[in-house]
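Everything on this sheet refers to the single structure shown next.
Here the complex is missing a single protein chain, while all its other protein chains stay put.
For reference, chains read A and B in written order, and residue numbers begin at 1 within each chain.
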Amino acid sequence: MAEARAIDGRSMVRRKAGLRLWLSAGWLGLLCVVALFAPWIAPKDPLAQDLFLGRLPPFWMEGAEPGYWLGTDSLGRDVLSRIIHGARVALAVALIAGTITCLVGATLGLLAGFLRGWVDLVISRLIDIWMAFPPVLFSILLIAVLGPGLVSIIIAIVVIDWTRFARVVRAEAMAQGAMDYVASARVAGRGRLGTMMREILPNVLPTIVVLLTLEMGIAVIVEAILSFVNLSISTDDPTWGGMISEGRTSVHQAWWVLVFPLVTLFLTVLAFSQLGEGLKDRFDPVLR
Amino acid sequence: MSFLQVRNLSVRLKKGPPLLRRVSLDVAAGEVRGLVGESGAGKSMIGKAVLGILPPSIEVTEGEILLDGVDLLRLPLAQRRRRIGALCALIPQDPLTALNPSHRIGPQITDRLVDILGWTRADADRRAGELLAEVQIPDPDRVLRSYPHELSGGMRQRILIASAFAAEPKLIVADEPTTALDVTVQKQILKLIAGMQARHGTALLFVTHDLGVVSKVCQRLSVLYAGMVVEDTSVADFFAAPRHAYSAALLAATPKYTDPSAGLIPVPEAVISAVQAEVAAFDRSVAHG
Partner (left out) sequence: MPFLRILLVRLLTTAITLAGVAVIVFFVIRVVPGNPIAMMLPPGATEDDIARLSALYGLDKPLLTQFGIWVAGVMQGDFGTSITTRQPVLDLVLGRLPATLELSIMALVMAMILGGAAALTGTRFRGGRTEGAIDVANGMALSVPDFLWGLVLILLFGVLMPVFHISGRVTPSLELPFTTNFYLFESLIRLRFDLWADLVAHMFMPALALAIPLAAIIGQLLKQSLKETMNLDYVTLARTKGYGETRVILREALRNAALPTLTLVGVQFTFLIGGTVIIERLFSYEGLGNMAIDAVINRDLPLIQGIVILFAVIFTGVNLIVDLLYTVLNPRLRHG
């Protein structure tokens, strides 16, 4: 009896982990499709205002208008269409900012951890200084400097979050660099750069991929936070953060303006994070 | 009736092979029983089962452990723990890991006196001082206030022995108490345990792989192979004429203190296959029974 349960339990955990991976990937895949084909999928123009149709409730409630599935905001704009178009900004930021942050941070971490010496000293000190900044305030400051816009947000995320990669990759590169196989590669006559790219990088790569997935989730949140304080891209373009900001102020009159973008954002962040955790369990011997 | 009676005790790795095969043994009040066997024979497992500290990956499949007539395996966890705590104690193998690094020595000796047996703190402290003197620790007051990492391994083993005798238990399980120590310290510790046992009249279940140790401290012994008791006899009889072929081979394989140059004689293949056949026959009988 006990035996059977133990076996069941273990395979169930594995099945759940697999399910988690697929659900996350599925949701993110769906979002990608929706974002790519947003103009064709969205039932309404996300910018079209109609003050006569302000604060319409979602379809199952009394007073709903056909066609406005998830209701409208105070300016009469269609919530569903705005969420669909908002996915474009969210995913663009996630993919572009995540990737660049990853490249910058991992490179610096790899250099610091493998070359050691003064390179490590400078980069470690920089990481220390960065860790002493409150990240949200730092990002708001940067947007103030750079001006609102998609490019500014991406730059801000890269400038703030590179330390996430640099810290982990540096430690990992150091640990790998101390191992015998690296020494033997060096003895075999491989150059420093060659050793780093061929011996260290492949071993750190799973860690980097996991961190990248997590970073994409963080990027989505940062964009939402910046939209929330009205510092994201122009205020007209629909973003989830901007919708949440509007919804927050009228939550007692029209909860749906807050709830639907919030649920979308929540699921997306959860999906990125669970995808990262799932990948970690599968492939990463370091972070596990 | 013996104080400890283990009857047909079988344990196994959860969904794995058996580790103890219907083990039975008795320890009478004040008696010292040795448990010998190669590593992996299950000798420590018996001690752990008696004290209720089998790892969670291991389960008891049958048998009873009667402590003063009460089957421990039928008691609910909390009651079992209390009964064991009041009547038994453990002298662990590795003194370096058996003391809590963040508590001082004093409370680690007196805790069960105060918490389980309801002594006053002053009585318990006085008792701790006496015990440390009894195990020949100089400057007991200072040691009671020390942290474990400030003391040597031999010192810590003395403290663990003192702690085991603190509540005047009826039965002590000594789990290879000298294996982790320096050879020079081993003899002193062994003598100390034997002396304490004799003075306090405590029954002792002495787990060891060293027949030399058994000849010095034990009155009876059980020889284990693959979780099976192959011989249960008095120490005198055993050293005079072991009955089981495996026991005889084990005895022959033990280097003699009198003649260290004789070296190690391995247990012969034939004996091993004979005893393995016995184990296999046992497993078959269990499977069909």
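FYI, contacts are C-beta pairs under 8 Å (C-beta built on N, C-alpha and C of every residue); 3 or more make two chains touch, one makes a residue touch a chain.
No experiment lies behind these values; they were computed from the predicted model shown.
Residue-wise, the contact with the chain that is not shown comes from B:C88, picked out of B:I46, B:C88 or B:A128. Although one chain is not drawn, the whole complex shows that of A:L141, A:I155, A:A175 or A:L201 it is A:L141 that touches it. For the chain left out of this panel, the touching residue among A:I154, A:I221 or A:L279 is A:I221. Where chain B meets the omitted chain, the residues involved are 51-53, 55-56, 77-78, 81-86, 88-90, 92-94, 97-102, 111-112, 115-116, 147, 149-150, 160. Where chain A meets the omitted chain, the residues involved are 125-126, 128-129, 131-138, 140-142, 144-145, 147, 217-218, 221, 224-225, 228-229, 244, 248, 251-252, 255, 258-259, 262, 265-266, 269-270, 273-274, 277.
Basically, only the chains that are shown with their structure count from here on.
In whole angstrom, the spacing between the mean C-alpha positions of chain A and chain B is 57.
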